[in-house]
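A single structure is presented below for examination.
Only a single protein chain was left out; the remaining protein chains are all shown in position.
A and B are the chain letters, set down in written order, and residue numbers restart from 1 in every chain.
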Amino acid sequence: MSTLENGREMYAWAQDLFPICRSLTGNGVRRTLQYFSKLLPEMVEYEVPSGKECFDWTIPQEWNIRDAYVLDEAGRRIIDFQTHNLHVVGYSEPVDKILSLEELQAHLHSLPEQPDAIPYVTSYYKRDWGFCLTHAQRMRLTEQRYRAVIDATLQPGHMSYGEVFLSGESEKTILLSTYVCHPSMGNNELSGPVLATALGRWLRRKRRRYSYLILFLPETIGAIYYLYNHLPELKKNLLAGFVLSCVGDERDYSYLPSRCGDTLADRVLLHVLKSHHPEFTRYTYLDRASDERQYGAPGADLPVIPFARSLYRHFPEYHTSLDDLSFITPKGLQDSFDTLSICLNILEYNERYRGVYPCEPRLDKHGLYPTTSIKGGYSQYVTELVDFLAYCDGKFDLIDIAEKIGVSAERCHLVAEKLLNAGVIERMQG
Amino acid sequence: MSTLENGREMYAWAQDLFPICRSLTGNGVRRTLQYFSKLLPEMVEYEVPSGKECFDWTIPQEWNIRDAYVLDEAGRRIIDFQTHNLHVVGYSEPVDKILSLEELQAHLHSLPEQPDAIPYVTSYYKRDWGFCLTHAQRMRLTEQRYRAVIDATLQPGHMSYGEVFLSGESEKTILLSTYVCHPSMGNNELSGPVLATALGRWLRRKRRRYSYLILFLPETIGAIYYLYNHLPELKKNLLAGFVLSCVGDERDYSYLPSRCGDTLADRVLLHVLKSHHPEFTRYTYLDRASDERQYGAPGADLPVIPFARSLYRHFPEYHTSLDDLSFITPKGLQDSFDTLSICLNILEYNERYRGVYPCEPRLDKHGLYPTTSIKGGYSQYVTELVDFLAYCDGKFDLIDIAEKIGVSAERCHLVAEKLLNAGVIERMQG
Partner (left out) sequence: MSTLENGREMYAWAQDLFPICRSLTGNGVRRTLQYFSKLLPEMVEYEVPSGKECFDWTIPQEWNIRDAYVLDEAGRRIIDFQTHNLHVVGYSEPVDKILSLEELQAHLHSLPEQPDAIPYVTSYYKRDWGFCLTHAQRMRLTEQRYRAVIDATLQPGHMSYGEVFLSGESEKTILLSTYVCHPSMGNNELSGPVLATALGRWLRRKRRRYSYLILFLPETIGAIYYLYNHLPELKKNLLAGFVLSCVGDERDYSYLPSRCGDTLADRVLLHVLKSHHPEFTRYTYLDRASDERQYGAPGADLPVIPFARSLYRHFPEYHTSLDDLSFITPKGLQDSFDTLSICLNILEYNERYRGVYPCEPRLDKHGLYPTTSIKGGYSQYVTELVDFLAYCDGKFDLIDIAEKIGVSAERCHLVAEKLLNAGVIERMQG
């Protein structure tokens, strides 16, 4: 792995971007995409007009917010968007009203079980407005007249997203998809786009067998719009894909399979987690909740699975103000970079092989074998060679063989290179 | 479920029919069929002449019995067919003989391990005669001259059986097959035909997607004769079938798979038992012992499995006088009716579905989704909707999906109806 794209750099990007108020649409998304496009010059930014239809969906109106607060009778900002953008329900319509406490309560959201956390709430598809606050603060509200002000616009505009395409030797493509629609939260979701950017910077400079598509999307509607425009080419070319989300903490990795659990994305991630992070948590397809739902829907059926440490919904900080910059770390981001880049490397060199001879080759002749045999059998090194050879039948690929012989795919790759160089195996075409 | 076909009604029919001496053939079978035909006017009664060949088998001679007893020297009926028709070996040839105790013993059957039970013994395919009695009574027999009288006829006649065909919208057919050849026993086998009759009365009045074939047969030879005449059409049209036997007690249900364990009959019954009666007992195909042996023989290979509570041979009362009207109950019969009618309902609405859109539909637009998202994820209701949608790939049927998402097929049916009405999924043809 390059030492340039390290965790500290990713963390610094997250620090820069944390204060921005992002949502499905609006200037927060644009500023975020502009930031990433400086790091990834191949990025193309798209603007899709509100009202555009895609499958069962419609591009929503654009939401922008300048300020929002609740004033008490003394004129104090007792809830203030300026202190934390989670205080406003995402996509709140503009409002300026005087309300009793009871009327105000109908527009407040808090979490009794986590009394010090501000929840993250949105109302994308129904016009509404509201404020979020800690339950501790809510309990302290007294009977009086309040003034609720949301200085926002919700009107026809555009949805913004970014696309990076890095062409490789083959049109076959690997997808990294992530979100740019979350306001000030760290793991879900600044960790995903900063990891995608770091991987993009690494990929753009390296020799690529495959092409790479990196998408910075508003969740759900962004993926659906992309599928609406690109499904046939994705069906044709997509080898494997990962939805990057919640990848900045230091907790165990998650494996959430595709619908049938047998795609190349499943196989490579499962192998890498088993060999590098065997303490990972297994989920089922029923736990899916991110854009893999769109990519993997029966009608799309693309080989895309989540790449996550603590899985969304399964960590207590999820969708609250507790998911802040202290929850993600340079070390967590770095390790996620390392783990996913191992997966990508394995995909790059994953092949099927066929032995050149019907029997075993004579390894010593090719410099691959100790010439004096003694009780105790082969060294580990020779065992790996002969075990690898035993499965070079043109059907199993490198990941299959790695699983069968209990050796990591990275080591198998070294073994395969030795055997290829010695001329005793050959790559299968196609 | 209709409340008309309830357990008390079934139990009353069993009470009416209990005293009749049934066997493979004869007037007992005819009287029993006539009784059921009044309840099920669609029933057609068939008479097949003795000697008719069918595959490896021959329709046997007809057996009718008027009286049978063993007299002691004092002229007392010490074994008396009039008190219980199990006292005579089924298909006993006529006899009137004076015998020593030793000679008589050669014709007696009793159960040392169940000294108070009269066993049920038949000799269908070898001319013989005999009496059955409790072992306690047998132990009390003394050395003296006995007169054994069996006033029966065993001569060319007919084998009787009943067939009910209820045509549906489709020629595809579901089979319910049961026995009318057992003398006075309750669970094995008045429970089967009374349940078949109750289901028939329920089915005849309802809208039927599929056709239903209900057979009231003498065991083995009846099923074989039916296959002999109808195998090609059954091969063409039979979707699933159940052999109803031992369905009147209140003990746990049994699941005995088909030979390969993967027919639609297996899948629906296993799903319903798992979701409604998870304490059921699993058997293997090696335990099979009823007409599923003929329907499922390799040459017929029809998708037919037993439907049973306590499986034949596996309850102590089996094939003895202990299997009487106290062993079956209205509650047991009612529950069997409910369980099998759930299976039939599921078969009626079992379909494969395909999503209309390549991605997920926008549920809120169709009134299927709460519009404000908050931490904690979906309600159970929405989870069922989206999980169901995730498997609408045109290949999985409703039962498959129910198993995959861990929701009962009945609930899945409601979900499917909602999604169909919303226009976001469609039924697969054929």
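Keep in mind that, in the parts below, a contact is a pair of C-beta atoms (placed from the backbone, for glycine too) under 8 Å apart; a residue touches a chain by one contact, two chains touch by 3 or more.
The structure displayed is predicted, hence computed values, not measured ones.
Touch with the chain that is not drawn comes from one residue among B:Leu111, B:Leu269 or B:Ile399, which is B:Leu111. Across B:Leu17, B:Ile224 or B:Leu270, the residue that sits in touch with the chain not pictured is B:Ile224. Among the residues B:Arg259, B:His366 or B:Arg411, only B:Arg259 touches the chain that is left out of the figure. Taking the complete complex into account, residues 354-362, 364-365, 371-375, 377, 386-387, 389-394, 405-406, 424 of subunit A touch the chain not shown. What subunit B contributes to its contact with the hidden chain is residues 55-58, 89, 109, 111, 119-126, 128, 220, 223-224, 227-228, 231, 259, 285-286, 288-289, 293-294, 296-301, 313, 318-320.
Please note the rule applied: only the chains that are shown with their structure count from here on.
Taking CA atoms, the transformation carrying subunit A onto subunit B includes a rotation by 120°, reported to the nearest 5. Averaged C-alpha coordinates give centres for subunit A and subunit B that are 55 Å from one another.
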